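With one protein chain held back, the other chains of the complex are shown just where they sit.
Up next, chain A:
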Amino acid sequence: MDKFRMVFQFLQSNQESFMNGICGIMALASAQMYSAFDFNCPCLPRYNLAYGLGILLVPPLILFLLGFVLNNNVSMLAEEWRRPQGQRGKDPAVLRYMFCSMAQRAMIAPTVWVSVTLLDGKCITCAFCTSVPVETLGNASLPGLSQEDMKRVLARIPCKEIYDGQELIANEVAIRYLRCISQALGWCYVLLMTTLAFLVRSLRPCFTQAAFLKSRYWSHYIDIERKLFDETCAEHARSFAKVCIQQFFEGMSTDLAAARCHLPRKAPADAGEATEKLLGITDQGTMNTALKSWHRCKPPLHLHSPARPSGNGWAGEGQPPTHPPALRREIAAYYSRV
């Protein structure tokens, strides 16, 4: 009991730290993914915007969904949400609490990706290089350049090797300008997210502490109940299997003894554990028959009251002993086809 309690406490505390660990690993993985990713701006007028914004926004969405997938509690939330009401009412506050705590953890890796992307600057440079203010930074009044041509020239800003618009606007000036804007956006985003996180965390004790304690308790309860039910079912299945197999062997040995017209051998009281464990099967032929029977004709999933080891068996029931064996044989024959 004591050991059970210690293990459970460890699991409970560990579940949270386990989830926090996964969170941290995903955040590091997202930073690593970004640095490993080979960013290749297409340097064409409309493709730039699509590529840049795509790299900025699509991986965070994937990481967010991945955060949900890797969270074990998603299935618990779905189960609790969809179960029929039955005799137990459903508390929407508990569902909200579970969903919020999962969403908060799943938000961390996308936030890291967006911050790293903005602070690095390549995405914004690629996406918005055609919108650089040429009037202030360069010579807008260059003759012979239509709007389309200018856009095409500006689109090549991120690709320094093929840039041919030095007279229009210097490459370094434009890149510095765009990177400065990108980094400013990045830091503002980081500040915004930390402020949000701080508000969410600190407003809770001020307003909804009692409701929070309730939701937390019942969401832990649902989790523990599900685990305990699984364990109880596993234990039950083990006992079921054990009794089923025991009864199979007993049935086998009784059958064989009846077929060979031997009296069922009553094990002497001092024979020892080993003899009892032999379950009445003591020679090669019997064992082979037992194994063949187990393969061809598994017993039904129906345990009956245990037969007493003494001769008559059904003391006090008043039912003839021949009835159940015949019944059993019928059921056995039926199930063997399944």
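FYI, a contact is a pair of C-beta atoms (placed from the backbone, for glycine too) under 8 Å apart; a residue touches a chain by one contact, two chains touch by 3 or more; residues count from 1.
Just so we're on the same page, contacts and distances are computed from a predicted model.
The protein name that UniProt records for the chain not on display, among "IBH1-like N-terminal domain-containing protein", "VPS33B late endosome and lysosome associated", "CAHM3 protein" or "Large ribosomal subunit protein mL43", is "CAHM3 protein".
When the missing chain is restored to the complex, the residue among A:228, A:258 or A:291 that touches it is A:228.
Listed residues A:103, A:191 or A:211: the one in touch with the omitted chain is A:191. Across A:46, A:160, A:201 or A:292, the single residue that touches the chain missing here is A:201.
One of A:47, A:81 or A:217 touches the chain omitted from the figure, and that residue is A:217. Touch with the hidden chain on the side of chain A covers residues 5, 8-9, 12, 83-84, 86-88, 119-121, 137, 170, 172-173, 176-177, 179-180, 183-184, 187-188, 190-191, 194-195, 197-198, 201-202, 205-206, 209, 216-217, 220-221, 224-225, 228-229, 232-233, 235-236, 238-240, 242-243, 300-306, 317, 319.
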